[in-house]
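Below is one structure; the comments refer to it alone.
Just one protein chain is left out here, and the rest sit where they should.
So, chain A:
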Amino acid sequence: MTADSLLAITVLWGFVFIYAVMATMDFGAGFWSMIYINKEKTNATNIANRYLSPTWEVTNVFIVAIVIALVSFFPGATFILGTVLLLPGSFILILLALRSGFLVFSHVAKDYEKSLTYVSGISGFIIPGLLMLVLPITHGGYIEVVNGVHQLQFEKLFTSPNIYAFIGFAITSTLFLSSLLLADYSNVADELDAYKVYRRDALTLGPISLIMAFLIMITLRTEANWLYSNMMNYLPFLIGSVITFFIAGTALVIPSGRHKGRIGRPRLAVIAVTIQYLLASYAYGRAHLPYMIYPDVTIQSGFTHPNTFRALFITYIIGFLILFPGFIYFWRLFMKDKRYLKQSEN
């Protein structure tokens, strides 16, 4: 592992993390706006839509950014991943296309809002599960070389308990994180009914997602032992992650500091959960190194040409400097401006 390839994988990991948070929020919000569409008076659907409308496009850029970062930093890994992911990748793309399209359509064609929302809500619910599949595929054991071509072994894939643990985790933590974030969002907007609904959902789903995480670890032990034992070297991070989870839970049940009579401090819970996921994914990511795809590709063997890396890295710095003010402005307009948060639909 050279410093350059380590830097590159860190950037990639950063993108994956940001996307994971934004996408859970995005897909989860789509799901909740579907679930609560018939409960008009709680405003839960409106809250979800108000978050979703301006952000889905920005979120989508992140998934493109991940693919581009992978291709440009690790073209060697792209070759194998591109080959084996043809089918699952294509299904994700198809669902993503339907979901983005129908999400936009449902906001425009108000008379058909309900049925259109179902299309976007359901597809958005399946996507995280499929996206998560990419992780266990890189753990090894599911790729075989047949006639000189890397091929995904679907039978092995769909009989592995580890795969189902990952899918279950993806779905439950999508719903958990998004309900938590929406609880915070509706709290800021003083939408008390919506807040209650989302707080309750977060409290129910949190423990389930934690159980799923444990299931992943248990099945990982037999399915990809190299990764499991590496992760055990980062046990303090994993323990820290469980602790922050409980901090988040506590934050949701203690009385609010700012508003009398309201229960829970969702902002604190959001921060704690973010740290929880950061710690856990750091332990996972570190344990995964140096392999990108076990045991075929390491971050060194898949690495791009050093000249290209240097040029890319310069554009990263410049791009960040240019974009940062834009993100701040965006955040202020849609996450903090009470005029936006409190407006009623239409």
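In this text, a contact is a pair of C-beta atoms (placed from the backbone, for glycine too) under 8 Å apart; a residue touches a chain by one contact, two chains touch by 3 or more; residues count from 1.
One rule holds in what follows: contacts and distances are computed from a predicted model.
You can't see one chain of this complex, but its UniProt record names it "Cytochrome ubiquinol oxidase subunit I", from the set "Cytochrome ubiquinol oxidase subunit I", "Fe-S cluster assembly protein SufD", "ATP-binding protein" or "Methylmalonyl-CoA mutase". Among A:Ser90, A:Thr204 or A:Ser229, only A:Ser90 touches the chain left out of the display. Between the chain not shown and the residues A:Ser5, A:Thr24 or A:Ser100, the one that touches is A:Ser100. Residues of chain A in touch with the missing chain: 53-55, 57-58, 60-61, 63-65, 67-69, 71-76, 78-87, 89-90, 93-94, 96-105, 108-109, 111-112, 147-151, 304-305, 307-308, 311-312, 315-316, 319, 322-323, 326-327, 329-330, 333-334, 337, 339-340.
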